[in-house]
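For this view, one protein chain was removed and the others were kept in their places.
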Amino acid sequence: MNIHTYEKFWLIGAMVLIVAFIATVTYGAAGLGIAMVDDEGGTIAPDEIGDHDKFGDPGVHQVGENEYDVYVHAYTFGYSPDTIEIPENSEVTFYVTSSDVTHSFTVVGTNVNTMVIPGEIAEITAQFDEPEEYGILCNEYCGFGHHDMEAELHVVPETEFDLTELAVDAPDEVDTDDQAQVTASVTNGMLEDLDTTVTLEIGNETVEEDVTVAGDSSEDVTFAVDASTLGDGDHDWTVTVDDYTESDQLTVGTDDDGDSDDGDTTEEE
Amino acid sequence: MSSATEQTEADTSHEIGHDEYDPIGTLTLIGLYFVVLVLMWFYTYFIEFLGNDPTVIGSVVTAGGIV
Partner (left out) sequence: MSTYVDNFPEEAAIVRKAFYTSFVFLALGGVFGLIQTLHRTDFLRFMDSADYYTVLTAHGVFLVIAFTIFFLVGVFTWAVTTSLDRGLEDLRLTKLWFGLMSAGGLAAAITILSGFVGDAPILGALDADVLFTFYTPLEAHPLFYIGLVVFVIGTWVAGADWIRTWWSWRKDNPNERIPLPTFMVITTMIMWYIATLGVAIAIIVFILPWSLGLVESVNPLLTRTLFWYFGHPVVYFWLMPAYMMWYLLLPKLAGGRLFSDPLARVVFVLFLLLSTPVGIHHQYLDPGISEGFKFIAMTNTMFLLLPSFLTAFTVVASMEHGARQNGGTGYLSWLGALPWRDPAFTGMALAGLMFAAGGFSGMVNAGMNINYLVHNSLWVPGHFHLTVGTAVALTFMAGAYWFLPQLTGNKLWSRPLAVGQTVIWFIGMSFMSNAMHRAGLIGMPRRTAEPQYENFGFDAGVGSVAELDAQIALGGALLTVSLLLFFVVIAMTAFNGDSDYTESNSIPTPLSGPEDAPQVLDNLKLWTILAIVLVIIAYSLPLASIIDGRGLFGPGIEPFDPIPFSVVSTTLELTAEHVTGVIR
């Protein structure tokens, strides 16, 4: 077959280009460590997501000194959690799945971009060094609310980052001569111990207690509040640990209309 | 189909056969295209793509990481 010399040059040139393209991509993979999302993430049926150990309560977990796992549940039309906070200088692995249709999990302005297919778990790891706020969007059409589907990723300075949670258990009412127990449960999701102070403000009083919560565990701090020092009436209270607060109201005094300790609702004298 | 060479349009053209034809213009254009492709590829891969980090670097196997 007759191939003109010039076309032979071009044939060689074309092959050089093809090989160069493959080589560049291979360099990115083998040389720079860029990896494709693949089948390592495993599978999960959509109706198992709610009961799942991690996807059932999606969020950030620390799994190593600067390593974090983030479980994300994508759905029509949003992400849970809708704000993901991670510290600077961390290696983050996202596990993303969908309970309904195919979405994407795409961090805008980065190469963190994956399909999220119901039945599959997409597992991708990336290194986040600088503090930054990123948007997350869905770029795979998923229905009428597709364009409203967004979330945020905040990379915060290390000093601002914690995995602390606060839950408070307190009664709504207490009798005048009784004591109210206000229990603050402080959970520390980091691997390192958390040394902090729990503060209760109620009425005019402020009570503090220092507490050390070990890594990946929880401590309860209970404040005993004398109702008599507060007096009858409604009292707002606030429990604070670091930047987390819980507030509510405590009502002191017997209830005139309801049952009292005396058991007798009518006043005869 | 049966052979058909020159058509009805007014032609001041002359025939160039297979052996006399030297497509140097094509070589020029395709050489230019080659250069453009190389430059555009380098720009797109090394500046646009690699400059758009963070990039996905692989799944880390940790104790709690595999479902």
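By letter and in written order, the chains are A and B; residue numbering begins at 1 in each of them.
Keep in mind that, in the parts below, contacts are C-beta pairs under 8 Å (C-beta built on N, C-alpha and C of every residue); 3 or more make two chains touch, one makes a residue touch a chain.
These numbers come from a predicted model, not from an experiment.
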- Task: Specify the residue from the set A:W10, A:Y68 or A:W237 that touches the hidden chain.
- Result: A:W10
- Contact with the hidden chain, among A:I84, A:I121 or A:A184, goes to A:I121
- Message: Suppose we count only contacts with the excluded chain; which residues of chain B make the list?
- Response: 1-5, 7-9, 11-18, 21, 23-26, 28-30, 33, 36-37, 40-41, 44-45, 48-49, 52, 55-56
- Those residues of chain A which, in the complete complex, touch the missing chain: 1-4, 6-7, 10-11, 14-15, 17-18, 21-22, 24-25, 28-29, 34-39, 41, 43, 45-47, 76, 100-102, 104, 106, 108-109, 111-123, 133-135, 137-144, 146-148, 150, 152
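As a working rule, only the chains that are shown with their structure count from here on.
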- Query: Whole-Å distance, chain A centre to chain B centre, using C-alpha means?
  - Reply: 46
- Message: Considering only the defined contacts, which chain B positions touch chain A in the complex?
- Response: 23-24, 26-27, 30-31, 34, 37-38, 41, 45, 49-50, 52-60, 62-67
- Query: Which part of chain A faces chain B closely enough to touch in the complex?
  - Reply: 4, 6, 9-10, 13, 17, 20-21, 24, 28, 32-38, 40-42, 44, 52, 54, 61, 63-64, 67, 69, 91, 93, 95, 107, 109-114, 121, 123-129
